[in-house]
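All protein chains of the complex are present and in place, except for one that has been dropped.
Then we have chain A:
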Amino acid sequence: MKPRLVVVGHGMAAARTLEHLMAIAPGRHDVTVIGAEPVPGYNRILLSPVLAGEMTKEELQLQGAEWYTRHGIRLKLGRKATAILRGPREIVTDDGVRTPYDTLLLATGSRPVRLPIPGAELEGVATYRDLADTEAMIRASEVYPRAVVIGGGLLGLEAASGLRTRGMEVDVVHVMPWVMERQLDEAAAAVVQRKLESRGIRFHLGAQTLAIEGDRSARSVTIQRTGADPISLPADLVVMAVGIRPDTALAGAAGLRVDRGIVVDDTLLTYDPRIYAVGECVRHRGTCYGLVQPLYDMAKVCATHLAGVGSHYYSGSTQSTHLKVTGIDVFSAGDLSDAPRRQSQVLRDPVNGIYRRLVLEDDRLVGGILVGDSAGASRYADLIRTKASLGPLRKELMFLR
């Protein structure tokens, strides 16, 4: 009798962990995957190309049915896990079925934040998280002329760009002074904003969203810039892209230690020695991650421990991200904050819409922003991760290819 591994959640973290596990120790476990979405694991970061009409949803599929069959993985899709019974070691799903486990892997991901404002519950107000959201937005774009995207972060811009590509009038409302403030500095953000503006997207920066108006479905959004009068933007579709929260409901209810995310150690183990957790739902060394690279890093480590050959530790990830908007190359990695010993290298090529900034601390690269051209991105990410001493490379650093 093989040990039973139950995986709750079937997003990218779960899929990647299973891929690693099957590579290291195929057939070691009896695996069951419980997923709320009705489809097997797909590549969530490619939703934007789907929204933009550059990819089909079929192309998002991570593994075909054949792969699951070959590895004897049972899929329970379209079923929501409602409870973890840690005593009997069972998972309860919304169909009342109980699935026993010897080892549990939580990969419940995160949920999009909905602003608590009047009108948030109206029809035509969407979040941008999964395939269903994406398909809803595509349908809306076929019917309605105007969209307002609340949130000028990575997802908000990708949503805005996709909807614009599908022919909608798009306004982006962002509460911060510049877009993608978590990944970009003001200069880089300006380049990105200019590029999107040149495609006809309008921006309202430093603006609060006060309310969404409409009878049954959304008709307009009221926003207010600091120190200015409120204005109303017509909107048939309102997309809220104002951040995500780790989905910890299940773990919390089961009494696992949760502090914003499910707290895990360097082997991705929770406070219950039979329960591992990976992905956006976890909090590791005080950090909750919302980008794909850390998920991959966690998956790799976690798989080794699930396989019983655990020799790796997860020590945290360098944050690096690509904005997936065709024609706008944006890469951001590492730590961009100002600190006493920090120095910056900056390259500006406004004609070609290029802005590159590398942040150095002493003789090491700690962060970087590449806009308009991401040449060298993987080498920068490596240098940031390995904290390698730059030496004479500093002189050519900006020009790596």
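Here, contacts are C-beta pairs under 8 Å (C-beta built on N, C-alpha and C of every residue); 3 or more make two chains touch, one makes a residue touch a chain; residues count from 1.
Operating definition for what follows: contacts and distances are computed from a predicted model.
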| item | value |
| --- | --- |
| The complex's invisible chain, by UniProt name, from "Periplasmic nitrate reductase", "FAD-dependent oxidoreductase", "1,2-phenylacetyl-CoA epoxidase subunit B" or "V-type ATP synthase beta chain" | "Periplasmic nitrate reductase" |
| Selected from A:Glu123, A:Asp259 or A:Asp349 as touching the chain missing from the view | A:Asp349 |
| Positions on chain A where the hidden chain makes contact | 343-352, 354, 356, 373, 394-396, 398-399, 401 |
